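All protein chains of the complex are present and in place, except for one that has been dropped.
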Amino acid sequence: MTEPTRREQLDQEPTHHEEHIVSPKVYGLIFGALLIFTALTVGASYLELGIFNPIVAIAIAVTKAVLVILFFMHIKYSSRLTKLTVAAGFFTFLVLITMTMTDYISRAWGLW
Amino acid sequence: MHFISPVLWQFLVNWLTHFALFPPEASEIAPYTDSLYFFLVLISLVGMTVVVLLVVLFSVMYRKERNPEPTQIEGSTLLEATWTIIPLALFMVTFVWGALLYFRIYNPPTNAMNIYIVGKQWMWKAEHPGGQHEINALHIPVNRAVQLTMISQDVFHSFSIPAFRVKREVIPGRYSTVWFKATQIGTYHLFCTQYCGTLHSQMIGQIVVMTPDDYEKWTNGSTSGASLAQNGERLFASLGCSSCHSGNADSHGPSLAQAYGGKVQLANGSFATVDDAFLRDSILNPTMHQIAGYSPIMPTYQGQVSEEGLIDLVEYIKNLNSNYRVQQTLTTSTVQSTTPAAPAAGQGMVKQ
Amino acid sequence: MDSHVIATQPVHDAHEAHAHAPYLRHHFETVEQQREASSFGMWLFLLTEIMFFGGLFTAYLIYRNWYYPAFVVGSHQLSIVLGTINTAVLICSSFTMAMGVYSAEMKRRKALVGWLLATIILGGVFLGIKADEYHEKWEKHHVPGLNFSVQDFTHPTDAEPALPLDMAQKTQVYFSLYFAMTGMHALHMVIGISILLVLVVKAWGGAYTAGHMTTIENFGLYWHFVDIVWIFLFPLLYLISRHQ
Partner (left out) sequence: MSTATIVKLPPQETASLPKRSYLNSEYGLKSWLLTGDHKRIAILYLISITFFFFIGGAMAGLIRLELLTPQSDLMATDTYNKVFTMHGIIMVFLFLVPSVPATIGNFVIPIMVGAKDLAFPKVNLLSWYLYIVAGIFTISALVLGGVDTGWTFTTPLSTHYLNTHVITAGLGIFIAGFSSIFTGLNFIVTIHRMRAPGMTWFRLPLFCWSNYAASILMVLGTPVLAITLVLVILERAIGIGVFDPAKGGDPLLFQHLFWFYSHPAVYIMILPGMGVISEVISTFSRKRVFGYTAVAFSSVAIAVFGFFVWAHHMFIMGVSNYSALVFSLLTMLVAVPSAIKIFNWAATLYKGSITFETPMLYAFGFMGLFTIGGLTGVFLGSLGMDIHLTETYFIVAHFHFVMVGGMLMAFLSGIHFWWPKMTGRMYPEALSKLAALTTFIGFNLTFFPQFIVGYLGMPRRYAAYPPEFQVLNVLSTAGATVLGIGYLLPMLYLTWSLKYGKIAGSNPWQATGLEWQIQSPPLTENFIETPLVDHEAYDYEWLAHQTEHEVQTVG
């Protein structure tokens, strides 16, 4: 049995990931997109969309957040572990909201 | 036994005579709660025995002197599945049983008589529909379903009667209800179990369960003159409610006659049941309970009516069987105490 | 190989002369490991930040459903122009921060300092505008607890419809959340700018352009996170039913 060097052992770690440098062009594009989305969301709030007003606003905000996370924060180029970490955060946040809402929504349903 | 100090001796006697494992089973619910409790104690005993037995048995059999060489075992999926599934099954039974009990405890029967409870730091105020007021005590008849509509004036309290196995949080700004049917005559503890400040441990009282006759006597003996509904009527007039809720077709507000218990459509399209909580909220936050077809002109009475006043109003509206009473209130600003607003006291306390 | 795998005996001279990079801390094996550890650590910290703001968002969601008219009117008290400008400013600052990270990656010292300074200025502009908005709220008696009056909502002077008193009082809940949320966000901005000031000085000394730039990267993550929070706060607080 040949003894693997420490360096090799570390490189076999599944979480290992090569660093990727994002080019200014990508940053510029994302920057532009974010500004456009900001304009869009302001515009959309002046339209009468009924129930879709908040949905559109949230959808645009989520899109913007995803762009920032993927590109500005390099998640697109990060290891699976980092992606999982971000996902875990949002998942727990959703647990907090949905499980709290189970109470608030069903309170109005009457006693039984 | 002379060598035992008198204090200790007294203590021992006290112990032997007062030792109890269970509070009295004084309500219809109590036996149900106790049977679930026995079931759970049984499960626990069995579980405990299994664990202790395994630990003791293995400790004896496989102690180093007897078994110097351990045998390495990886694990056993079958065994692990067994002790995953058996507890899971038992816990599921517990869940279903507990849920059924919960329904039973928190679902009042429709014919329950209603008593209002107001909690405040640090006392319980009970208001009977006939106008009897009590502090830190509650007189109820035996074998009669009693529903409590409770609210707190300040912080969270909790209304607990161990002998009845019922308990419910008393919440500021919101009615909560609990019901029970006492089955044994006697006097029982009433506790506030939610920590509510300095004198939390003195927010206690008595539940007095009486025979129907005694109860009748007690109600007659402690009436304060006007029933809750009559007080409500007076308040209704003095707040000027009748100017809009006159029941006429052209009035600004919806008719209140026989509104209680029905469903109304709200301005936002949803439907709501008109219950005590709805009535109370409508007085304090009319905008949030805007009934479809009416304009939002009703002012809020927040800060103008005490919780007791609200209870009077709710009780008054609850007992409005026709608009006649409202119109009478409209025309006569003073209330004749000779005309009881609620029908007969006994009837009036029965819901529907 | 077993016997020497694990050190069982103390060896007096344990300090081997490794050809370590100067910024490699003693307990890491490789630079790679160190960088990944600190980036992962930063992400975990941001995870706590998500949950920190998560509590506020939950409260917001519940009260917005309960008191929608109050939230609409409250929202209309905010200046959409200032809000939009601030959003744009913050997005710009995120961009400059990203470019700062890029400059560090490219080992361009002056560019890095420049981008960082730009980020500081933009952050300062954001806080300035925010302070102006807060000041206006104070003048208009919209600060719950300290200085609040429902006058503007029950008897509006502009085109807004008047709210009934009970709903008007609920605007307090809106403004409480407004101040709690934007206040927490602003606090994060203040902390961010303070750190940036230190970073600029160090960057000027060339600390991050010699190959070790984890600090800049991690700070970038923080700054972008603060930006994301605002991306949600803006539509939630400023843009409720603007069409009404």
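We just call them A, B and C in the order they show up, numbering each chain from 1.
The rule we apply is simple: a contact is a pair of C-beta atoms (placed from the backbone, for glycine too) under 8 Å apart; a residue touches a chain by one contact, two chains touch by 3 or more.
All values derive from a computational prediction rather than experimental measurement.
Any idea which chains on screen the missing one touches?
So, taking every chain into account, the missing one touches A, B, C.
Among C:Thr58, C:Ser103 or C:Thr215, which one touches the chain that has been omitted from the display?
Among C:Thr58, C:Ser103 or C:Thr215, only C:Thr58 touches the chain that is not shown.
Give me the chain B residues in contact with the hidden chain, please.
Contact residues on chain B toward the absent chain are 11, 14-15, 18-23, 32-33, 36-37, 40, 43-44, 47-48, 51-52, 54-55, 58-59, 62-65, 67-76, 79-80, 83-84, 87-88, 91-92, 94-95, 97-106, 121, 154-156, 158, 160, 162-163, 165-169, 171-174, 176, 189, 191-202, 204, 285.
Name, in rising order, the residues on chain C that touch the hidden chain in the full complex.
Interface residues of chain C facing the absent chain: 1-12, 14, 25-29, 33, 36-38, 40-41, 44-45, 47-56, 58-59, 62-63, 66-67, 144-146, 169-170, 172-173, 175-177, 179-180, 184.
Using the touch rule from the top, list residues of chain A that touch the missing partner.
Per the touch rule, chain A residues meeting the hidden chain are 3-4, 6, 9-10, 15, 81, 88-89, 92, 95-96, 99-100, 102-107, 109, 111-112.
Criterion: only the chains that are shown with their structure count from here on.
Just how far, in Å, is the C-alpha centre of chain B from the one of chain A?
The answer is 45 Å.
Where the CA atoms of chain B average out and where those of chain C average out, how many Å apart are those spots?
46
Using CA atom averages as chain centres, what separation in Å is found between chain A and chain C?
15
Specify, in ascending order, the residues of chain C that touch 2 or more different other chains.
none
For the complex, give me every residue of chain C touching chain B.
Listed in rising order, the residues are 66-67, 69, 163-167, 169.
Given the complex with chain A, which residues does chain C contribute to the contact?
The contact residues of chain C facing chain A are 1, 29-30, 32-33, 35-36, 39-40, 43-44, 46-47, 50-51, 54-55, 57-58, 61-62, 65, 80, 84, 87-88, 91-92, 94-95, 97-99, 102, 105-106, 220-221, 224-225, 227-228, 231-232, 234-236, 239-243.
Which of the residues in chain A come into contact with chain C in the complex?
Touching chain C: residues 3, 6-7, 10, 15-17, 19, 21-24, 27-28, 30-31, 34-35, 38, 41-42, 45-48, 53-54, 57-58, 60-61, 64-65, 68-69, 71-73, 78-79, 81-82, 85-86, 88-90, 92-93, 96-97, 100-101, 104 of chain A.
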